[in-house]
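Only one protein chain is missing; all other protein chains are in place.
Which chain is which? They are A, B, C, D and E, in the order written, and residues in each are numbered from 1.
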Amino acid sequence: MGRKTILVINPNSNEAVTRIVDESVAPLRFVDGPSIECITLREGPFGIESQVHAEQVVLPLARIAETRTDAAAFVIACYADPGIDAMRSVAAVPVFGSQESAILTGLARGDRLGVIAAGPGSIKRHRRYLRRLGLLDRIASERPVNMSVDEIATAGHSFERLVAVGRALIDDGADAIVLGCAGMARYRPSLEQTLGVPVIEPTQAAVAMALAAARV
Amino acid sequence: MGRKTILVINPNSNEAVTRIVDESVAPLRFVDGPSIECITLREGPFGIESQVHAEQVVLPLARIAETRTDAAAFVIACYADPGIDAMRSVAAVPVFGSQESAILTGLARGDRLGVIAAGPGSIKRHRRYLRRLGLLDRIASERPVNMSVDEIATAGHSFERLVAVGRALIDDGADAIVLGCAGMARYRPSLEQTLGVPVIEPTQAAVAMALAAARV
Amino acid sequence: MGRKTILVINPNSNEAVTRIVDESVAPLRFVDGPSIECITLREGPFGIESQVHAEQVVLPLARIAETRTDAAAFVIACYADPGIDAMRSVAAVPVFGSQESAILTGLARGDRLGVIAAGPGSIKRHRRYLRRLGLLDRIASERPVNMSVDEIATAGHSFERLVAVGRALIDDGADAIVLGCAGMARYRPSLEQTLGVPVIEPTQAAVAMALAAARV
Amino acid sequence: MGRKTILVINPNSNEAVTRIVDESVAPLRFVDGPSIECITLREGPFGIESQVHAEQVVLPLARIAETRTDAAAFVIACYADPGIDAMRSVAAVPVFGSQESAILTGLARGDRLGVIAAGPGSIKRHRRYLRRLGLLDRIASERPVNMSVDEIATAGHSFERLVAVGRALIDDGADAIVLGCAGMARYRPSLEQTLGVPVIEPTQAAVAMALAAARV
Amino acid sequence: MGRKTILVINPNSNEAVTRIVDESVAPLRFVDGPSIECITLREGPFGIESQVHAEQVVLPLARIAETRTDAAAFVIACYADPGIDAMRSVAAVPVFGSQESAILTGLARGDRLGVIAAGPGSIKRHRRYLRRLGLLDRIASERPVNMSVDEIATAGHSFERLVAVGRALIDDGADAIVLGCAGMARYRPSLEQTLGVPVIEPTQAAVAMALAAARV
Partner (left out) sequence: MGRKTILVINPNSNEAVTRIVDESVAPLRFVDGPSIECITLREGPFGIESQVHAEQVVLPLARIAETRTDAAAFVIACYADPGIDAMRSVAAVPVFGSQESAILTGLARGDRLGVIAAGPGSIKRHRRYLRRLGLLDRIASERPVNMSVDEIATAGHSFERLVAVGRALIDDGADAIVLGCAGMARYRPSLEQTLGVPVIEPTQAAVAMALAAARV
């Protein structure tokens, strides 16, 4: 019997995002641990920026959950957790969403969470999802950086903006911060150091849960 | 720089329990991962079976959190999560409770959780704690096996009883089960197979969260 | 300017269901009111009995919401409210779901609602949806008749079974009942009379809300 | 058998308000639909501006609910929903309150609602009522225009003020607006167009629910 | 300056009930404490057994709250708390309801409360009121003795029935009991002793709160 595989799926077709995800989960790769394979959903849109984009990837994700029977766990590497219900309904193994895992992990690190969103549009969708999870009462607030995913990942002033939003969330009562977009992953350690509160990166949170599920 | 250490503390003075805990977290030890050290709280009572027992270990646990500055994370290996506030108030690193981690981990595996308690006395304390966490709405129910921790760990009919209570919890609406006592750890895999729903072992859940926190 | 149209979409491809829906909304057709057009989703599965079935109709429904620009309002004639987010994200006019409308309408008729589901499988999905709506606190309980949609619509003993489940819901504390499946529509008036509490038919509830939205 | 009657009762004795109500429900009158009769409660105070005013109309309203046995449904045309419990306890047919119907209808149009109140005094009463309904979690906020009912209905700057308060509510997170006072009815369509979100008029919402109840 | 007066109003016209109330609050009379005056509402029905009965006493109660300016606090000696909003809106001093005070007092004695109601009819009204208070989450359950107020106060088997219902409430998870009807007052001490959990008598709870408000 070979090593178990955690399959991390970037549901958009942007390979650069897959590379960011791959890098961010590297600390969870162990010599004798499960393999963590990051793939790009070819059928996905270049970015998931609307409800329809999110819906477009549901059936392709479900198909992967059904056919990749070698996987010991699946991770959806997109904060919107597209296709989580469909994947769970067909997968024989656990499926972890990024937002769900990040919020649950964050709740072990702070009493109330602040979430940094890319833009204002996603905040309403996240809120509805958090209400569905029954976890809204422990969210202090969610605020946007008002930047595109690309900008966040590349612009020189991204860190400064993330710090400003993080501080506003702490003023709102947050004592731990969740990064609401994959493009923010690389700023996690420096943001945590600057803000002085735990900062959670969603794909890492989801892969960590998958790791445990794959081992025990 | 050597390997990081996750310090798992059994707050009662029963070494046999520490051995069970040590065994249950073994799958989360990796060649190049953090060391997972399980220790017994000498000052602890032989078993934590009352509110006063739980209070007795708070300051000793806080002292460990303050003095073991080599630890990258602490885990309280007792479902009651005694001393969690005190430890967090003095520790420079993350502190994970068993109950808190188990419930949060379980919420990624089922919509509503069922909890198997040792005896009826602890159910009221757990309920108050879950309300404090704001997570009561996703608990289907909690039911006791009505056995002592010792009995659970050693009696021939334990598994049968755990299965019966697990089935009752599923009838109550639970689609994932949390084991509410360290003595139940060894039954996790067979219980999961028999019941057909995810079964969460709290110390494993807490160590998995600690592992992620220690790595990323 | 001609009459406005309320477009009611049966998202499964079973024409018999569309006819039931068409019949059930007939009382809301007025000489000088909006036209109520009931259509069948050709691309839909014969019945929506799984999460994947529900996902399959999302994009086709969104396409209708985008292209049928003559409609003054859309109604999703399936209790699972498949595609409601996608339709709303692209439609220029209001979109009403059956479950959402039925629950909201029921809350004006009773303090706590009981829901009659076709089978047990859908109850967990409904619960998650009701939590997302923030309305779970006013649901007394949901119970299944344990019959297929076909059976419900045709079997001789359907009414008797619906009455039995309705009475159990009233014992659970419900003072109004919601029919959780389109096949039950024809039993609404007799069920209401027999049970002595208001009984809500979801497509009627949704079309009534659409009617108001189309007129004011 | 003649046409059914929906009896809409303005519980204050101001005939001008009854005329506004009558006008606002006109779009819900259909040639072959129920008759919608709007009456003034003679025993009512000229305006319902205090808790005692609200209590004064309870028994007169209950008497109407008991004696107007020709009605197929009753509507209380006052946002405070005075007498709703008393009317329901004696009426043989459904009774709809304006606030309750408006909030429930609004919840099918937006995830979180903003309410425009006449003055600050009523906001606390509304909040208590919304908590009783278990619907507070989906209210973004309620803000006053700080005008008397008369002023709202007649002053030249009313619309401008309503727009300003509506925008503040949207900033608070509301994606649909409820008008918290009958005097605002005539501004509904232009307010909806200017604000770009659904705007709900309570008496219309209540009559629409009554219409459905009277027909199905 | 003479002694302050706490005015306790029995809102029904049954003098026997006023005497029971007077007796039950006797332990809260102190030589140098406020006078506790118990009066009967002449305008009240002989018993408050319906919504309309409750509404009938609202304005008379408000009139007392307005005119008895010698009172330092008012207590409504009826578990339904009729007229509490109206009295508070006109009184210059604090107004305490029996149900509200009993539940709040009970929450300092048990984590979850059980309520013994006279009949099943009142349970729905109480539930709505408790939701309005935002306190439903800490109610384990409410169960009826299915006896009239008269029967409760006089029948030989009352105590036995109260014990049986009390035990059922404890099985439901209650760790303190609230008596939901004035007629049960005399059984409080023996019930508390037999059941082994705190038993709260509502008028006593309300008068105790009034006592504190009148003194500090």
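Operating definition for what follows: a contact is a pair of C-beta atoms (placed from the backbone, for glycine too) under 8 Å apart; a residue touches a chain by one contact, two chains touch by 3 or more.
Being a predicted model, the structure only gives us computed values, none of them experimental.
> Among the chains included here, which ones are touched by the excluded chain in the whole complex?
A, B, D, E
> Using the document's definition of touch, tell me which of E:Ala16, E:Ile39, E:Leu59 or E:Leu133 contacts the absent chain.
Answer from the full complex: E:Leu133 touches the omitted chain.
> If the hidden chain were put back, which of E:Arg109, E:Arg127 or E:Arg167 would touch it?
Reading the full complex, the residue touching the unseen chain is E:Arg109.
> Can you list, in ascending order, the chain E residues touching the missing chain?
Counting over the whole complex, chain E touches the hidden chain at residues 24, 27-28, 30-33, 94, 96-97, 100-101, 104-105, 107-109, 133-135, 137-138, 188, 198, 201, 204-205, 208-209, 211-213, 215-216.
> Hey, which chain D residues sit against the chain that's not shown?
So the residues of chain D touching the missing chain come out as 124, 127-128, 131, 136.
> Contact with the hidden chain only, please: which chain B residues?
So the residues of chain B touching the unseen chain are 50-52, 55-56, 58-59, 62, 83, 85-86, 88-90, 128-129, 131-134.
Everything below uses one rule, namely that only the chains that are shown with their structure count from here on.
> Give the identifier of the chain nearest to the protein's overall CA centre, each chain being represented by its own CA mean.
It is chain C that sits nearest the middle.
> Could you state the distance in Å from the CA-based centre of chain A to that of chain C?
34
> If you average the CA atoms of chain A and of chain B, how many Å lie between those two points?
It comes to 26 Å between the two C-alpha centres.
> Return the residues of chain D touching two or more other chains; collapse runs of consecutive numbers into ranges.
Expected reply: 133-134, 137.
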